[in-house]
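A single protein chain has been omitted from the complex, and every remaining protein chain is retained in its original position.
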């Protein structure tokens, strides 16, 4: 069975919203704000812990963190939809740009920004 | 031609990273921080503008905002990968939970939180 | 009676921390992360509401929002302290720079960025 692509996932979100007549409450700023707050919920799981202790904690909380990441994906797809952004195309363009900015032979093993390579 | 699903997009990101030997610089907290900063770049496009003026601005800047949303997707997928989260499953579980929390007949046309429905 | 200045407020925070021997848990990134999460708690009070409805809600929740803003101030002062930043001087410098960037005669009634004035 084929797995859902970004268009399929977005269609699920929009169908869910339209069945509830919620588009009237949505505007780009509040959607982006919700996206930001969901990222905050991911970050909360990482507060005051680092290194191995953080790895252990995130393993224990994998399901909870996964829920927050699903929320992040949800608002990313919905916001892209409402702004008329084709996210799959934007993503492919971004990957192509990154490959140009960071050629393997120059960027390998370096944490420098492309402007400093 | 089939379109890429979340696993395919994630594989692209990880291949890009591994070709550059960058995993050594990545840890969950810095990845989540980058995710947060990319959401900030989306929000910057919305600052001090609202209503129709915001809609106009976001239409004019669709490509630029799309790039930022692609960055958000990039870090969401990479973070999920590094934490061992199956984002497609987490997303499906989230949609199922939302459908339970917000049944159409109760939630239709209402902006109330599920705890108040 | 004189009211506390930034130095006094910072001294209160540092005394509170040192009495509990908590400096060992603090590092700049986690402090800045906490600052970010507290700003998120301010923003949560504003989600999905705008205009007069937002004004009404924020008036009703003034005390709760004030608590979150106090948390924001707390981490701002503590982070400045730990980084050796003299926030009073930095603030005065910023106000002077803003006055140069936005001269009254040019900026009055305009929402343009200084680079466009």
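Letters A, B and C mark the chains as written, and numbering starts fresh at 1 in each.
By definition in this document, a contact is a pair of C-beta atoms (placed from the backbone, for glycine too) under 8 Å apart; a residue touches a chain by one contact, two chains touch by 3 or more.
Predicted model only: the values in this text are computed from it and were never measured.
Across the entire complex, the residue among A:33, A:83 or A:107 in touch with the chain not shown is A:33.
Although one chain is not shown, part of chain A still touches it, namely residues 29, 33, 36, 48, 50, 111. What chain C contributes to its contact with the hidden chain is residues 2-7, 9, 12-13, 16, 19-22, 24-25, 27-29, 32-33, 35-36, 39-40, 42-43, 46, 50, 54-55, 58-59, 62-63, 65-67, 69-74, 76, 79-80, 83-91, 93-95, 98-99, 102, 104, 107-111.
Remark: the residues of chain B touching the chain excluded from display are 25, 27, 30, 33-34, 36-37, 40, 43-44, 46-48, 50.
Everything that follows uses one rule, which is that only the chains that are shown with their structure count from here on.
At the interface between chain A and chain C, two copies of one sequence, more than half of the residue numbers in use appear on both sides, so the contact is built from largely the same positions. Rotation angle, chain B onto chain C, C-alpha superposition: 180 degrees, expressed as a multiple of 5. Between chain A and chain B, the centres computed from C-alpha atoms are 2 Å apart. We define each chain's centre as the mean of its Cα atoms; on that basis chain A and chain C are separated by 28 Å.
Across the assembly, chain A contributes 25, 27, 33, 36, 40, 43, 46, 50 as residues in contact with two or more other chains.
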